[in-house]
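Following this message is one structure expressed as structure tokens.
All protein chains but one are shown at their positions in the complex.
Chain IDs A, B and C follow the sequence of writing; residue 1 opens each chain.
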Amino acid sequence: MISAGIDIGSRTAKAIIISDGQVVSSAICDQILKSREIASIVMEKALRDTTLSLKDIHYVVTTGYGRFVVPFAHEVISEVSCHARGIHWYFPTVRTILDIGGQDSKAINCNERGRITNFMLNDKCAGGTGRFLEIIGEILGVSLEEMGGLHFKATEKISFSTICVIFAKSEVLNMLKEGIKKSDIVAGLHDSIATVAHSLLKRISLIKDLAMTGGVAKNPGVVAKIREKTGLELLLPPDPQMIGALGAALFAQDKLQLKGR
Amino acid sequence: MENLEMVEKLRQVNASFPYTEPIKRWKEKGKKVVGWLCNYVPEEIIHAAGMLPVRLTADSKELEMPDGDAYLHIYSCSFTRSIFQLAKEGQFDFIDGFVATAMCDGSRRLADVLNEYKILPLIYTLGVPRKFGDRAEALYRGEILNCKKKIEDFFDIEISDEAIKESISVYNRTRQLLRRLYDLRKSSNPPISGAETLEVLNASVRMDREEFNQILEKLLQELEERRMSSEGKTRLMIDGSILNNIEFIKGIEDLGGLVVVDGVCNGARYWDGMVEDGFEPISALAHYYLNKFPCPRFYPPGVRTDRVLDLIKAYQVEGVIYEIIRYCNTHTWDYPILKSQLDENGIPILELDLEYGTGASGRIKTRVQAFLEMLQEKKEAK
Amino acid sequence: MRAAGVDISSLTTKAVIMEDDCLRHYKVIISPEKAETAAREALTQALIDIHLGWADLDYIINTGVGRKEISFAKERRSQVSCLAKGAHWLFPMARTLIDVGAEHVNVVNLDEKARVELFVENDRCAAGAGVFLESLANLLKISLEDMALEALKAEKAVNITSTCTIFAEQELISHSYAMPPVSMNEILLGIHDALAARVIGLAKKVRIVPEIVLCGGVARNPAFVKSLEKRTNMKLSIPEEPQIVAALGAAILASEALKAHEGSSHQ
Partner (left out) sequence: MKVTVDTTRWFEAMESWFKMCQYQAAKPSSSKANKLYYELYAKYYERLIPAIEKGNIIVHPTSVPTEIFYAMGLVPMLVTSSTWQMVYSMKNFDEVLGIAKDFGLMEETCSVHRMIAAFAFKGWFPKPVAFVYAVGGCDAFCGSSRVLSEFYDTPSFCIDTPYYYTEEGIAYLTQELIDMVAFLEDHTKCRMDWDRLRESLRLSQRQMELYQEIRQLRKAVPSPMENRRAWQLNWMNWIYAGSEDGVHFFQMLRDELKERVEHKKGVAPQEKFRLLDLQMPPAWAFKLLDWMQEKRGANIVSESYIRYERDVTLDPDKPMESLARKWCGGPLWNELQGSTKVITQVAVEDAKEYIVDGAIWWDNFSCRQCGAMRMTRDTVLEKVNIPVAEVKCDVMYPGFVSYEEMQQSLENFFDLLEDRKRG
């Protein structure tokens, strides 16, 4: 029984194929407005490492921002459920999940079966999101990966007066002109993202164990700040960006097992 | 599941909003149309004056509101700014005058601006008490009388008590019929969806009432035979700010929700209860309007929350979706109170902040779908 | 008689030199850190271009966003009055001035004597200013000029309603998934339409009365001008160098002050 999960986020599209409970292959590709074809592009990329073709997949679940436009999807499930299901597969003791993606951040509670019991989304402002990191990174001329390292070289505490991305841009420009160190700015940025994330977590119940998913989880600076603010250890999956697709694939597998019985 | 013929008829009416076909026919007969803004304007008075009461609203799309934003501050909600935009564009020119109430700052400011810039003539702003009880009813009765006098002076006409009694019976008829429509949605397989019900509610305040009652009677007959399975669907209640957008409810129902009841002011709060006959008509109206399913601004707030809890039991609601138009203070402040009551009763509630006229955008679909998945899990875990 | 005007704003500084009521020269530079250095740098470069020195300047007025004190300027005048003066000098029939810069947007109503009757500024959200176009352009990895040219090719535009720039990005992406599919040109025209809608929304808070002058950096964007003209359904008067209108106004006020000085010293 072969199932597949596709997560079409706002910045990247991801696909995972599972055969009999084992992840057979996964793929990720950057997508800027390739829209409809992106689902098949990322699916082909995943199929390439296997001997399978699209018709061999028995059940496909799609999730993410563009989940409704995938022609070959059998079922559509929200990214909130898929993130919970995916991380639960890695860490069955997880009950609280923080996902910071490209355009929004989510705080999710789940039960022992990895199904969601409460959630809170912050997508009114892009302040606490990956896009914020990306834009400021461009101004500082620092890649997302380098940001994590820079964070630990910081000395002074810098705080941003606004979480609006556009106005933070001009604030960063002024900071550079005043000669403030890039590492301090980056640390200040991570702090403001962690503050937004923490206030989101407070709006659901902060039950142990806490895990983090989404691209920003790869940034050790943000992770350190969130650990500091919540006082909880963070469980980090090896590939935090793929959790949504993994969850979708697991849901697809559940459906097959249900049908099988 | 075939379309309901009568709902189709009402959809045609809504499609020609704001100057709908029935209103056009009414105006061509040389009769007058009076707009009204809030649930606590007694429509019967306008109807008794031989005029067509039409509710001032906008509709199912998020309007671009350059004039709305220019004349009304952004802190007036997008509902009031949408109405101003349509009025400024001349789409409400068929309205000969309108009646507002002092229920919320937004509608008061809208009435101020429409009148000041001579876009729509304001006949009267009804002062509505915020408490229940005889004294409040007496004050409100006085206000209804003032409103009647103002309409009489404005159009230089007389409104007799018999005419008001006649109008009361017409409007009571609608309340009866809508109650029967809602009762049908208590069944485990409601014959009418939330989107279709809203189509009916929207049309009710955009056409003359006698014609609407006839269509509603035929619709109820149609619904006798209609079979609709709601297997695998989640029974929802929609509450919060005024909601006229069919697309919003359709978006929720496409995701597997089934809206069986609501707590919005153009829904259950609009037709609840009956005006008692055998009393002096104005007092009967005051008593009815003040004691129906109340708006959150009334005291004590417990009266409203109890009614919501009763509805949840009666319609076996599994989850409440509470939509709030940004800057709508009445419902922004109602939500924490209702939420604490529902938490205590173990009923999940999802808060959606949106603009008036918003369809089911990506952001809203994600939340609603996750909410439905959560409710599904809750049902399976039981 | 030579008078000069300097307009210092967050991103660029502009200097204009007038000689006996005609525009002798102008200069636009990227603003360095301090206002004083910005003004001095801009004026020095302008003077060098026309082989003059500081001594040749008789009266300097500075203006710009924020109350920056410039030691060598005789007077400081508000940006709004300088914009009105400059627009009036270029287009004497101007009654409405729309100044769309990177972060600030001003709409000014002026009378026949270039006096300010009403003015309004954009509020904090950036979706109503030039930076809205810039950030969407670099999301799509396309230059501002190409974005404008591509947009002009589209007949109809996609409706972008988000007020926040970041959400406009999200909306762009969702448009690309729309059914029926939408062409990229229509999305690009939609971006310029969204900015024009917001600027007109601001202008409606005062009066939109012909003749309308459009200035500020964004006035050079042809797609934005087309969207704005569609909304006002009036032809917009656009100066050749739309960025220097405020600095020009300051220079005109300086030369008027000089004449008044001279007049009084003669009696």
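The working rule: a contact is a pair of C-beta atoms (placed from the backbone, for glycine too) under 8 Å apart; a residue touches a chain by one contact, two chains touch by 3 or more.
Only a predicted model underlies this, so the values are computations on that prediction, with no experimental measurement involved.
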item	value
Displayed chains contacted by the hidden chain, counting the whole assembly	A, B, C
Candidates B:G35, B:P66 or B:G106 - the one touching the absent chain	B:G106
Sole residue of B:P129, B:G257, B:G319 or B:G362 that reaches the chain not shown, by the stated touch rule	B:P129
Sites on chain A contacted by the missing partner chain, in the whole complex	161, 199, 202-203
Where the unshown chain meets chain B, residue by residue	70-73, 75-76, 80, 102, 104-106, 108-110, 112-113, 116-117, 125, 127-131, 135-136, 138-139, 142, 296-297, 299-302, 324, 326-327, 329-330, 332-337, 339-341, 343-344, 351, 353
Those residues of chain C which, in the complete complex, touch the missing chain	65-67, 77-81, 115-116, 118-119, 121, 123-124, 205
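In this section, only the chains that are shown with their structure count from here on.
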item	value
Touch-based graph of the chains, sorted into line, ring, star, complete or other	complete
Centroid distance [mean C-alpha coordinates] between chain C and chain A, Å	40
Mean-CA-position distance for chain C and chain B (Å)	46
Contacts with 2+ other chains: residues of chain B	362
Per-residue multi-chain contacts in chain C, two or more chains	170, 174
Chain A-touching residues of chain C, taken from the complex the two chains share	10, 33, 103, 124-126, 131, 135, 138-141, 164-167, 169-170, 172-174, 176-177, 179, 181, 184
Chain A partner contacts - residues on chain B that touch it in the complex	353, 362-363, 365-367, 369-370, 373-374, 377-378, 381
Contact footprint of chain B on chain C as seen in their complex	159, 161, 170, 174, 197, 200-201, 204-205, 231
